[in-house]
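Missing here: one protein chain of the complex. Every other protein chain is in place.
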Amino acid sequence: MTSRRASRRTVAALAVALTAMLAVTSCVGPSRTRSDFRRKADTTVDNVRGAVQTAILGIQATDRHSLQAAYVSVLLGDAEEDASAAADTFAGIQPPDERSDRVRAVTNELVGESVDALADARIVARRGDLAELTPMLPHLRRLARRLERLSADLDGVGR
Amino acid sequence: MRLSELLGRPVVDADGTSLGEVRDVRLVQDGPLQGTFGAAFRVDGLIIGRYEVASRLGFDRRGVKGPWLVATIVGRLARSSRFVAWEHVDATEHVIRLRRRADELQPPAPLPQLRTGSVG
Amino acid sequence: MDDDPGVTRPAGLVIDAALELLDRQLVDSDDSLAGKVDDLELTPSEDDSHVLYVTAILSGPGALGPRLPGRLGRAWSALFDRLHPAEHPEPIRISFGVVQSLGPRIRISMSRHHLGVNSFEHWTREHIIRRIPGSGDASQ
Partner (left out) sequence: MKRLISVTLGILTAIGGFVDIGDLVANAAVGARFRWNLAWVVLVGIGGIILYTEMAGRVATLTKRATFDIVRERLGPRMALGNLVASMAVTFLTLIAEVAGVALALELATSVNYLLWIPMAAALVWLVIWRVRFERMEEVFGLLGMALVVFAVAAWRLVPSWGDVVDLATHPHVPTGEGAPTYWYYAIALFGAAMTPYEVFFFSSGAVEEGWTHKDLVTNRANVFVGFPLGGALSLAIMSCTAMVLAPAGIGVDHLSQVALPVAATLGRLGLAVALLGFFAATFGAALETGLSLGYSVAQYFGWPWGKRQRPVDAARFHAVVLVALMIAAAVGLTSIDPIKVTEYSIVFSAVALPLTYFPILVLANDPEYLGDQTNGRLRNLLATVYLVVIVAAAVAAIPLMIATKGGG
């Protein structure tokens, strides 16, 4: 009946939208090839580097402007959450072969160190002793540099 | 009977060829007096067309100028619409049969001209 | 061809129902919204049953339901039937005699409170809105 056509069309449109949502959320699949694994490692390192840089900027701003403690603790809490989420997702990915195991080990080790450093910052911030954040800057900056180098390695060689 | 029972029903002409569906019902205010409103509306005829959007937006009858792109596209869709006087309509079954052939039917006269009585 | 539709009919106003009456907003005598023209009632004339006149505006879920596609339309009408206090509820019927003016809004010369019971509005008002403090006065 022609008058059904319009409702069939809307149902079809909704179905497309739903499948799109599903396709998007199930984006972490087992990586098949080595370069695919490398790329996932690279993305993870980039995400963690972003979180570390967020912490660095936040602590610098706190140091210079003595920002509100509430904001700083949420900012550092978010950064830690991002880093550990990225680390957990990457740890769950199956490395396709032995060479990838080395990449996985190096990445996990540096990412783990970064997550711990961010956790320390968040703990101190939540307790409100913002003055103790500044001494953490050098360590965070070193981590940021090492993450950048690792990302460059993963980027360069892998292609 | 309700007006919506006419809308959307398939229409075939005297020879049985399909003309699309009923898109609208043309009314003329020349019936008996009704309360303070005045003369009642009488069903004068049906507007038949293939594309619901075109008729619904009134490009075929309302004199809607519309932006050029929309007017041409929707206007072309609306070209298929025809008017048939109610006397020639047999709406007893679900598929409405006309007592006129397709080539005897005219496109619906645009409403603005009808209102100002200046139909060419 | 005895009559050419292009020739103007007797001077009465000519309108296309779906384009210029159906789905338009009803406004009552104190200028508040009173539902929509969900359908029109057609009644055969006494002397010639083929001639049909528009005798009333039908409004409310009972009138809109049949015009909605398939299941949704039936569900809408069913919900209306269940909520409506009457046994076999009819949609709100507004005789065409009380129509004051046509146009973008259809103005009627009676108050919306005298129209039939609008079951959805009634149910929502009694079961939800009236229970919340401040529901009786306009916002400050």
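Per-chain residue numbering starts at 1, and chain names A, B and C are given in the order in which the chains are listed.
Just so it is clear, a residue touches a chain if its C-beta (ideal position, glycine included) is under 8 Å from a C-beta of that chain, and two chains touch if they have at least 3 such contacts.
All values derive from a computational prediction rather than experimental measurement.
Colleague: Write out, one label after another, the shown chains that touch the chain missing from the document.
Modeller: Visible chains that the missing one touches: A, B, C.
Colleague: From the list B:Leu6, B:Leu57 or B:Ala78, pick the residue that touches the absent chain.
Modeller: With B:Leu6, B:Leu57 or B:Ala78 as choices, the missing chain is touched by B:Leu57.
Colleague: Please identify, in ascending order, the residues of subunit B that touch the omitted chain?
Modeller: 52-53, 56-58, 62-70, 112
Colleague: Could you list which residues of subunit A touch the chain missing from the display?
Modeller: Residues in contact with the chain left out: 3, 6-7, 9-10, 13, 16-17, 20-21, 23-25, 27, 46-47, 49-50, 53-54, 56-58, 60-61, 64-71, 73-75, 78, 82, 126, 148.
Colleague: Can you list, in ascending order, the subunit C residues touching the missing chain?
Modeller: On the side of subunit C, residues 18, 22-26, 32-36, 38, 59, 64, 67-69, 72, 104-105, 112, 120-121, 124-125, 128-130, 132, 134-140 touch the unshown chain.
Here is the rule we go by: only the chains that are shown with their structure count from here on.
Colleague: Taking each chain's centre as the mean of its CA atoms, how far is subunit B from subunit C in angstrom?
Modeller: The answer is 22 Å.
Colleague: For subunit A, give me the residues that contact two or more of the other chains.
Modeller: In subunit A, residues 3, 6 touch at least two other chains, as defined above.
Colleague: By residue number and range, which residues of subunit C touch two or more other chains?
Modeller: none
Colleague: Touching residues of subunit C toward subunit B in the complex: what are they?
Modeller: My answer: residues 1, 3-22, 39-45, 50-55, 58, 63, 66-67, 95-100, 109.
Colleague: For a test of understanding, state which residues of subunit B touch subunit C in their complex under the given definition.
Modeller: 1-4, 7, 23-32, 34-37, 39-45, 47, 55-56, 58, 61-62, 83-87, 104, 106, 108-109, 111, 114-115, 117, 119-120
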